[in-house]
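Structure in structure tokens, see below.
Missing here: one protein chain of the complex. Every other protein chain is in place.
Think of it as A and B in the order they're written, each chain with its own count starting at 1.
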Amino acid sequence: MTGAPLPLASQPSGMRAWLLSPEPHSRWQARLGRFYLGWRAFSRNPLAVIGLGIVLLLILVAIFADVIAPYSPVAGGDLRTQRLLPPSETYWFGTDDQARDIFSRVIHGSRITLFVVVLVALIATPIGLLVGTVSGYLGGWVDTVLMRITDIFLAFPRLILALAFVAALGPGIENAIIAIAITSWPPYARIARAETLMIRNSDFIAAVKLQGASTPRIILGHVVPLCLSSLIVRVTLDMAGIILTAAGLGFLGLGAQPPMPEWGAMVATGRNYLIDQWWVAAMPGIAIFVVSLGFNLLGDGLRDVLDPKAAK
Amino acid sequence: MLDIQNLQVVYGTGRMRVDAVKNVSFHVEPGAAYGLVGESGSGKSTVLRAICGLAPITSGRVSVDGAAVTTPRSKAFYRTVQMVFQDPYASLHPRHTVDRTLSEPLAIHGEKDAEARILQALKEVGLGPSFRFRYPHQLSGGQRQRIAIARALILRPKVLLLDEPTSALDASVQAEILNLLNDLRRRLGLTYILVSHDLAVVAHLCERLLVMQHGEAVEETTADALRSGAASNTYTQSLIQASQGFTRVAPQTARAPAA
């Protein structure tokens, strides 16, 4: 009952006024208005905007890799004269032991990285969300069974479990993605369950129950949307770890197979020349670092907007 | 319309056993408004929640429109009985627009012409079409409670369960909501069960009421008896006394603070 402050009148104009209208005229205007408010809060954080920029850059580079890359990422040049050249005007990031242009390989590697990131997010998030919300909402033995399964997955270090899966499924980028996805959903399930436990006893869930809504309808239409934002934040923050795990698997030779320009695998080859030809390992390493940082900054910014509770 | 016989609600077992409602019976005629009054822990809200299935019925009989309710409640039950909650800030989904909130019950029950019925429901609770696409955070407390009432009425129920519908609102807004509820009852021929700690609110809205304490029915009386001070029970008397305000100075007709 403390004094909720009175807003002073301020009149925005044009597009902004339409977006910020207290009386939206359509579903879309309401939704866009919300989105705009979120964007305004997000864009006030310069680091978050940098993070978003890095992630957008990654996407653009992945889309236009063929146009940007000056050379083929797979076929090398003359092994006698163009092997392990230092960075120069012709080869911006230098060349590797197969006389391939490292810049072109890094550019094309962004596709693999993006592929991994998107697929893991698409597989792990829904699994975690569904397991968590169902477990939290239904409670009882369903909760016990699902959470014990989650605990089993949580008990293993992620890389070790991924290694075991890849060893069983065979090396390759697809299997690496499946392995990472399988090992990354349990924390999401935990988060979704914790949120659901808070939501399920609220009046608005009771109200929709009293309208005769079925359990799947309540979970999907009313519980999931509220869990989603904190999960998106967590997934974004996890992206750096996922990229590192994928690179780690590549480094160990269990992820992307040669000659695919996967950044982790590239670092692995560069290891042999680390002292004399530092750029072979450093260039893909920097790429991993920058993209991971980008996702972390973006995640922090999203958390401030989507999940104000956790921000402080 | 509604008949409660020897209702008992028990949570937990053994040492954790809590008898929330002990052997409560009452009967409400169609079109009547019936009040349940008591302080926190009296079990008044639990009775309401047991009727609509949010609390278990340990023993006893709850019948609506002559038929005993089933557990879980049928879809037909939810078309007959709807509820309005105490806190309008908690009873609306924070990410759903008014439009989504009102169309949900229609979608669940496969109703047609959602468009017209949403506009109609908004009109009934005194809000214009401009409110349709707002989010709850763009509404005041009173407006939210109006939306909650519109949501409860959109399926055209016969019985409305009101759980402290005005105790979270400012006094001036409370008056508006009480007027709206009186008006809707008259126009739509609704039956109300009102739970409140505020005797004046109950007397304003209901003809008959049940005073509860520690899960038991203390006394069934009428609003008129309450007004004339003819309550026989000492607990009811003490409630009336307390609702008159602080009594150092000459007692005036004061309202008790909202719980």
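As a working rule, a residue touches a chain if its C-beta (ideal position, glycine included) is under 8 Å from a C-beta of that chain, and two chains touch if they have at least 3 such contacts.
By our rule, contacts and distances are computed from a predicted model.
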- Given the choices "Protein-export membrane protein SecF", "ABC transporter ATP-binding protein", "Gluconate 2-dehydrogenase subunit 3" or "Cytochrome bc1 complex Rieske iron-sulfur subunit", state the protein name listed in UniProt for the chain not shown. "ABC transporter ATP-binding protein"
- Residue list for chain B contacting the dropped chain reads 39-40, 141, 170-172, 174-176, 178-179, 182-183, 197, 199-201, 203-204, 226-227, 238-240, 242-249, 251-259
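One rule holds in what follows: only the chains that are shown with their structure count from here on.
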- Query: Where the centres are mean C-alpha positions, what is the separation of chain A from chain B, in Å?
  - Reply: 46
- Could you please specify the touching residues of chain B with respect to chain A in the complex? 52-54, 73, 75, 77-79, 81-83, 85-87, 90-95, 97, 99, 104-105, 108-109, 130-131, 133-135, 138, 148, 151, 155
- Task: Within their complex, state which residues of chain A touch chain B.
- Result: 22-27, 29-30, 34, 202-204, 206-214, 217, 221-222, 225-226
